[in-house]
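One protein chain omitted, others in place.
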Amino acid sequence: MKMKVAGLINLGERETYIKELTQFRPLATVPFAGRYCLIDFMLSSMVNSDIENVSILVKDKFHSLNDHLSFGKWWDLDRKTGGLRVLYPDIKEETAFEGDLQRLRSNLLYFEKMKVDHILMTRSNYVGNIDFKSAFAIHAQNDADITVLTKNVKNGKTRVDLLGLDILMKDGEKVYIGRNLGNQQEFELGIEMYFIKKRIFLEIVREALEEGRESSLSGAIKRRLQSYKVITHSLEEEVLPIYSMQQYYNASLRILETEHAKELFYKNGNIFTKTKDAPSSLYMSGSQVKNSLVANGCVIQGTVENSIIFRNVHVGKNAVIRNSVVFQGANICDDAQINFAVLDKRSFIGNGRVLMGDGGLPYFVGKGARIL
Amino acid sequence: MKMKVAGLINLGERETYIKELTQFRPLATVPFAGRYCLIDFMLSSMVNSDIENVSILVKDKFHSLNDHLSFGKWWDLDRKTGGLRVLYPDIKEETAFEGDLQRLRSNLLYFEKMKVDHILMTRSNYVGNIDFKSAFAIHAQNDADITVLTKNVKNGKTRVDLLGLDILMKDGEKVYIGRNLGNQQEFELGIEMYFIKKRIFLEIVREALEEGRESSLSGAIKRRLQSYKVITHSLEEEVLPIYSMQQYYNASLRILETEHAKELFYKNGNIFTKTKDAPSSLYMSGSQVKNSLVANGCVIQGTVENSIIFRNVHVGKNAVIRNSVVFQGANICDDAQINFAVLDKRSFIGNGRVLMGDGGLPYFVGKGARIL
Amino acid sequence: MIKDKMIAMLLAGGQGARLKQLTEKNAKPAVHFGGKYRIIDFALSNCANSRITNVGILTQYQPLALSMHIGIGGPWDLNRHKGGVEILPPHMTTEGGQWYDGTANAIYENLNYIDIQDPEYVLILSGDHIYKMDYRKMLEFHIEKEAAVTISAITVPLYEASRFGILNTREDGSIYEFEEKPKEPKNDLASMGVYIFDWKILREWLIKDHDNPDSFHDFGKNILPGMLEEGRRLYAYNYAGYWRDVGTVESYWQSNMDLLDPENTLNLFDEDWRIYTKNYDVPPQYLSETCHVERALINEGCIVHGNIKNSILSTSVVVEEGAYVEDSILLPGAHIGKNAVLKRVIVLSHEDVEEGTKLGDGEITIFGSVDHGLIL
Partner (left out) sequence: MIKDKMIAMLLAGGQGARLKQLTEKNAKPAVHFGGKYRIIDFALSNCANSRITNVGILTQYQPLALSMHIGIGGPWDLNRHKGGVEILPPHMTTEGGQWYDGTANAIYENLNYIDIQDPEYVLILSGDHIYKMDYRKMLEFHIEKEAAVTISAITVPLYEASRFGILNTREDGSIYEFEEKPKEPKNDLASMGVYIFDWKILREWLIKDHDNPDSFHDFGKNILPGMLEEGRRLYAYNYAGYWRDVGTVESYWQSNMDLLDPENTLNLFDEDWRIYTKNYDVPPQYLSETCHVERALINEGCIVHGNIKNSILSTSVVVEEGAYVEDSILLPGAHIGKNAVLKRVIVLSHEDVEEGTKLGDGEITIFGSVDHGLIL
């Protein structure tokens, strides 16, 4: 009845270009869309596609992640059979600070025992509401060893935000994954999602560990694509990669487009997340809110336009927020003005302060920062 | 109504003398008494004493621990307010492999925020069913900064098993903690349990971190006992320290004493643990079981005497087990003979094999080992 | 045996017929309130915040939405192995079936359940009041006064006192007279229907009352006056704060509207006394370019293109462009078509107000024929 697939979300993502948001948290738990974390979209897509067994290969910053995951309960993954499993590095070994391939080593037995035939390998930092059931059907029908999921891009030369990401190359039947350097107008973007037979997965990981030349799990797979029966499948769903602050900001504001929001929040099932028990938001006399996404628990007296407001944000009298992303618990006092900014959790912007960033480089205010 | 105390179980225990059992697991999850792990006794004692907020400061070997803890659900600690929290080291920092004091550093804010006035610091490797409510009453009545819990020992000179452990020394009002070298016949054994005002706890940890000379949390507290209002309280309950294989073996076999078992399993509330869904144990014709503790899921055809048999153990025809501790899933085939042994999980002892240890040094068979 | 000092028994079986279509197919405690909540969330959250971890919920009338709402008790931290929440419906025995007949009878029928919990004190609650209260403080008072029963009481305007059970007390709070809905009240101290009983004493009385053929088996009418007569120590515990019995459409509407005042004393925003409820996995609310919102309480999942004034929008309500909603309560999933005009209207859940509809005059109007109480 159910597909025999286990999910594996590999959190060994590059965080170089989004350092501001990942100082205290992994990319997986970067807040997104008013009440979610990035990883919620991948977890919910998997759960809504009837994948009942999800492993998360973690690297560091466990606190934020564990708080959020809560043993999987928000995704109904706190199960006796299957469910959520966090794969920790064995920090006793010397390999603790090596690549994700080494981190996987102490978990190989776990994958062997798992009663599934296929693994869906993904990352946490691609935002989409993805129907993995349909994608898996193609993988299964073709009896592929590996199915590389991709996303078609038509305007590649102008998409600066996709530079440096994976790009799919074909040479007859052979599939390669290279880097997008912006030279091609139309191409298939690699989104780091693979269906892979468990047997092949274990074979590749073992081989790579034995050879000892590699430290990256995805690298090990990419370099061996030519040795297996590989097919590709281009997803219809919108999938947005988040590797940089600019990508984060753009992806955030895109949710204000109604059609995109509908797809992202509802198309293949709801998006689940940790609940916070905030009351409904209160709009007071004098508030002016336009084209904005507002989470619960806010009290709004001022003006909010083209912005994403997370839970429990207070916006004072005559305060103005435009084109900004404001995280949970921020306090924007009376008469403050904020434009093109990303405000991290519990930031405090005092009376009448003016913060002005740019659409190309949003102004960032760190977690708990107080601008008095 | 409830006492405002948070528990802190520090897993930075010395494992030097119990290496066999702690190769794949921390001391906290060493199996004990047929269906428990060592830490279950501390967790259950806390929960039964109405402590609803328990932190576990971990060092390494997370898998075994996380599997067992399951977000606290077996102890009803999977709560919205309070509940169980695992304090991970921040493995990004250089301090990851330093002492528990350093591991605590990134968690200080968490303790500050906690709405409690006192902390109960303990370890996971003291087995007892302890009424912390009464002990706390004494701490509170005396308005002590720190209350050191101890256990009276009357036959110290003959108790080789207590050598090297903490011993309480008094100099007038001043309290010191030294090492037991076996020179005293009657003394108060230090069992590494302290009630400590949260304010004092934070003060000591901050001071020790600032000075930078120490790496051990308990060391930092012990060395500062003279600076605070310290009282001591000797527990009535039996409390058995488990630092060595010999202590482990002796403590295991002590459960076969009825009065001790009654106290340990029932006196201050039941002991909770992860459930495993095994059926009742089946005793077949020809089985002979005497003075033994047998967990569920076993199928027994042979003889078992003076032993602790964990879940899902199979004992074949004419097999004989005496004076031994046999962990979950072990298979003792027909005609095998085992005496004075500790068999780790899923060990396999073939037909007719004979293993013979000694009460002073039990024979150890490792996890999954096959003696064919 | 589970041993808790005090357990709560929450009466949630009533219909609340004066709420009309709101309760025709749904028990009153499950009626939506305040954009995000149901009425019973207040009593349940009070239990959670008072650290009462053992709550029996007595259901009888149309319990489906209620029991699906409570589920495993997670939102109130009542999903416990020991204690937790237990739903107690009427049931059959070898002597046949017995519907609950009066508040005291409902408790009597569950004597067995309470005996298993083995409490010292039993807190009797009603699932249809809006308030925040720390029952621990009331228990401390009860213990201090060595009372047989303590009744939580609130001062009401004297002209309204005849709607309530009125407590006539001495200076120390002890009750010397109990008048159920008196025509000429001597006092303005009304019972809130929140009682703490010593279980032993209550247990005796429930059995005695059950055997009395003349009794209505009601706490207010029979048990409390009876205990007073017997010379038991009854005390009034003075509660000051927001408290409403939202028993009529008008009081339900008014109590919702109270929430629009940022200084309202119920204060849903107090992080130290959260009101918990079941969560629905819907996105944040979206307020579009064309909307105008003034004084409103809006919940997750809403999409607002139109104009909102002095109104409450519950989960996943949609208000289309040009619509005008004033002094109204829109229940979950309601859809307000373009240019519709609503004043003083309660739109039942999942109802569709068609484009251009004009609704409401002086009286409060309920739009929709019946509310099943379901959200998604």
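Side notes on the structure shown:
Order as written gives the chain letters A, B and C; numbering starts at 1 within each chain.
We take it that contacts are C-beta pairs under 8 Å (C-beta built on N, C-alpha and C of every residue); 3 or more make two chains touch, one makes a residue touch a chain.
As the structure is a computational prediction, the values presented were derived from the model and not from experiment.
The undisplayed chain touches these shown chains across the complete complex, A, B, C.
Note that of B:Ser292, B:Asn331 or B:Ser347, the residue touching the chain absent from this view is B:Ser292. The omitted chain makes contact with just one of the residues C:Gly71, C:Pro262 or C:Gly356: C:Gly71.
Touch with the chain omitted from the figure is made, among B:Leu8, B:Ala33 or B:Ile167, by B:Ala33. As for the chain not pictured, it touches subunit C at residues 1, 13, 15, 24-25, 59-64, 67-68, 71-74, 79, 81, 84, 86-94, 97, 99, 112-113, 116, 372, 374, 376. Counting over the whole complex, subunit B has residues 33-35, 256, 258, 261, 265, 270-273, 275, 277, 279-287, 289-297, 299, 308-309 touching the chain that is not drawn. Panel shows subunit A; residues 1-2, 73-74, 76, 78-81 of it touch the chain omitted from the view.
By our rule, only the chains that are shown with their structure count from here on.
One inter-chain figure worth recording: subunit A and subunit B are separated by 40 Å, centre to centre, where each centre is the mean of the chain's CA atoms. Taking each chain's centre as the mean of its C-alpha atoms, subunit B lies 46 Å from subunit C.
Residue positions 80 of subunit B each touch two or more of the other chains. Residue positions of subunit C touching 2 or more other chains: 276.
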